[in-house]
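Here's a slice of the assembly, chains where they normally sit.
Every chain is named by a letter (A and B) in the order it is written, and numbering of its residues begins at 1.
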Amino acid sequence: MADSRFFENHGPYSLQQICDICGATLKDPSKQEVMIKEIATFTSAKEDEICFFYDKKKKQQAAEIKATACVTTEELSASLPQGVIVLIAENPKLAFLKLNYAMYSEPRPQAEIKPSAVIAKTARIGENCFIGDHVVLEDNVKIGNNCILEPGCVISRGCEIGDNCRIGVGAHISHCLMGNNCYIYGGARIGWDGFGFMFMEGQHKKIPQLGRVIIGNDVEIGANSCIDRGAMDDTVIGDGCRIDNLVQVAHNIKLGRGCILVSQTGIAGSCTFGDYVVCGGQSGFADHLNIGSGAQIAAQSGVMRDIEPGMTVMGSPAVPFKDFMRQSAFLIKAGKK
Amino acid sequence: MADSRFFENHGPYSLQQICDICGATLKDPSKQEVMIKEIATFTSAKEDEICFFYDKKKKQQAAEIKATACVTTEELSASLPQGVIVLIAENPKLAFLKLNYAMYSEPRPQAEIKPSAVIAKTARIGENCFIGDHVVLEDNVKIGNNCILEPGCVISRGCEIGDNCRIGVGAHISHCLMGNNCYIYGGARIGWDGFGFMFMEGQHKKIPQLGRVIIGNDVEIGANSCIDRGAMDDTVIGDGCRIDNLVQVAHNIKLGRGCILVSQTGIAGSCTFGDYVVCGGQSGFADHLNIGSGAQIAAQSGVMRDIEPGMTVMGSPAVPFKDFMRQSAFLIKAGKK
């Protein structure tokens, strides 16, 4: 299934190998030498392919599976058609991830500094890095080990990037200290001036933006997203945060660990988020808010007040989820009259 | 009107030539040698210029036209002031397009590969292409004939691009197969990983994104827009789709033919659109929805359910247009109390 123009397939694997990789067991051990060439989706898998079934609501479709083999739970395996070889796993989702990681990868570029890259004399590059065409590393930049800097990315003066980071095509990093294992997608803009002005003498006068962007470990920042640096303070992105494409994170924002910001989310200045906050697509936040750990903000919500930990809110202005559902039901009734 | 620093003017044209180009007829044939230097808007056109009048609601402004000539219908021509030379066309809009195409163009860069471009040995480039400065073509890339690759764009390993395509300044194409006559604006990011994670062991673990982006013919994708590649499946953009700036198209989305996504639209993963769907600006879509052919989604709508073919919806959550108007009238009343 994965197009060999873009991905490497490390298979085929025998079902026994797959069991070993996934922590699964074959219902019929005699099938252990059957070979599998690809992983495929539930609905598209065909001969020589394996799929994964873990959604109880899809028992009906499961009966139509045409894959050679399927990983599922003991309970769900009853829904599979005759002829599909069954592998049982306690957690088929995790098994799916494990087999994916083992079977496919993107080819990693070899360690190399392309001749068209421009690297300041004072820049330091760790071991085993790939520095792509037209990359610019300015003065005093530090790059850790095993990093991939894709074509045309620019790392401005003084930035420090940890180990195992990937900086995408045309991304720009400035005023930033970044941890390990970060993945910055193409066109992301990290470290520009926050949007701060004072209206005086008939003009919007710029407030100097003198902070930084501090990015933890294991962070992903999506394509064309913007993370502004702090004003007096820093902007902070906690470990394990996942930021989607076209997201705006304004100056002085603090995100805790493992926050998820879905595409086109916009957060105004100086908000503080706890851990594992989830923001739906196109959600927006007024400035200086506190958003508690584990809060869930539905797509397109407009958050104008602090949110307690663990709460789910929705709407613009955002209200508790149940209230929103009642508001919505009420309005739908009004619209039908 | 068109600034010669940026556009070429292939005129002046005589009114007779203009009639031939547009399929129009002169009311007063004795004027056929009058020369026209520019096309201008209805309200700004002056001597030596031609304008087009087809909006019935603007009869009053039409009476003030100062152009030398005006293309309109027989019926509307009565509204024009004395002294304006009248050209009659069955479809003045189409006439406008035709004269525009004939009179103006942007200079096309000559076929050339700029010396600062970096082109892998295994990349294949068709005939009559312009490859701009600092362009990067990676291994096994295929570019069709008559393509324009503007400065700094990057085509990643294995991508295939058809004939007559234009890839804008700093755009990035990866994991993508693209048809003919496509126009990708600057900074567009095509083929990045979809936003897919599973929460396990206290972490958002990345789901490998092993699909592609399949783009049909005659597609436009706007500046800084993002089209993610599929997860197991492909993301598909149908023939003739028009995608505006800053739009997010997530993984596995299928767009039919001729869909229009206005600026800042965001579509979550695995949605399937029919043909000629129109999405207003800042509209948003939850994941896994089916949107029927010809559906119209108003600006800022939040679509949370499937939409039937041909329906017009509005609001967040989106409801049928009439219902929204009633909801809105009801709320406006509540706001006035």
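In this text, a contact is a pair of C-beta atoms (placed from the backbone, for glycine too) under 8 Å apart; a residue touches a chain by one contact, two chains touch by 3 or more.
All figures in this text were calculated on a predicted structure; none of them were measured in a lab.
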{"item": "Copy count of the single sequence across the entire complex, 2 present", "value": "3"}
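By our rule, only the chains that are shown with their structure count from here on.
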{"item": "Mean-CA-position distance for chain B and chain A (Å)", "value": "29"}
{"item": "Chain A-touching residues of chain B, taken from the complex the two chains share", "value": "116, 118, 134, 136, 140, 152, 154, 156-160, 170, 172, 174-175, 187, 189, 192-193, 195, 197-198, 200, 202-208, 210-212, 224, 226, 228, 232-233, 246, 248, 250, 264, 266, 268, 282, 284, 286, 302, 316-317, 319, 322-324, 326-327, 330-331"}
{"item": "Chain B partner contacts - residues on chain A that touch it in the complex", "value": "1-3, 5-7, 39-41, 44, 93-94, 97, 100-101, 104, 107, 114, 116, 132-134, 150-152, 168-170, 185-187, 218, 220, 222-224, 240, 242, 244-246, 258, 260, 262-264, 281-282, 299-300, 316, 328, 331-332, 334-337"}
